[in-house]
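For this depiction, one protein chain was excluded, whereas all remaining protein chains were kept in their positions.
Entry: chain A
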């Protein structure tokens, strides 16, 4: 089975995240880059499917040069090879454009299954899985907390606000995962060593057949108008419990008409 797993490098949530004043895009140099957390679950699921059904796992990343670190980590977890789409023309792409660019690369790699996270920790749009399924004309098996494959049929449990839906489809398909799905493995020392020798193909937009007029900040379908630091919350009152802490909170809540 040809499994492609999408991996995005995002700024570490522990370090300060900023937008650049020139063009209102994410300042990716200001923070340490890490694999988007849910993408580790996507990699893990892809590896488990490969282990059960055979095949190959390819990591696909669109992002600056620096994203190589994240690609190596994905390979160290056990993916077989990687494709890195990197081109200055892609900077500032919005979700609509990102899904287009990734679709073009998937046209080159081919796929039976595309596995991705259901949301990134930086932009948090949660749009990619649906956009890709629509573009590729394949089943959207998103927000999955359980995946079962039997031949070419695939069943997932789709997490919903009220519980879950059981969804059936036929491969090829796009699957996005939520964190309940598995527990990602840590790369072993052997895995880390092996990752150094695994092939990483670097593509520019021309290599991938991506139309420069359809990507990048200047052609985006959304634009940031302005941004500012949120005003700090006014300092609240903090008291130490002297046996009446609960009563004091009740008084505060009463003053705000909550009780």
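Assume contacts are C-beta pairs under 8 Å (C-beta built on N, C-alpha and C of every residue); 3 or more make two chains touch, one makes a residue touch a chain; residues count from 1.
One rule holds for everything that comes next: contacts and distances are computed from a predicted model.
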| item | value |
| --- | --- |
| Complex member absent from the view - protein name from UniProt, among "Fumarate reductase iron-sulfur subunit", "Glutathione import ATP-binding protein GsiA", "Electron transfer flavoprotein subunit alpha" or "Septum site-determining protein MinD" | "Electron transfer flavoprotein subunit alpha" |
| Contacting the left-out chain in the complete assembly, out of A:78, A:92, A:139 or A:216 | A:139 |
| Hidden partner chain, touching residue among A:29, A:52, A:206 or A:221 | A:221 |
| Hidden partner chain, residues of chain A it touches | 13-14, 17, 19, 24, 37-38, 94-96, 99, 118-119, 121-122, 124-131, 133-135, 137-143, 158-170, 173, 179-180, 220-230, 233, 236-241, 243-250, 252-254, 256, 258-259 |
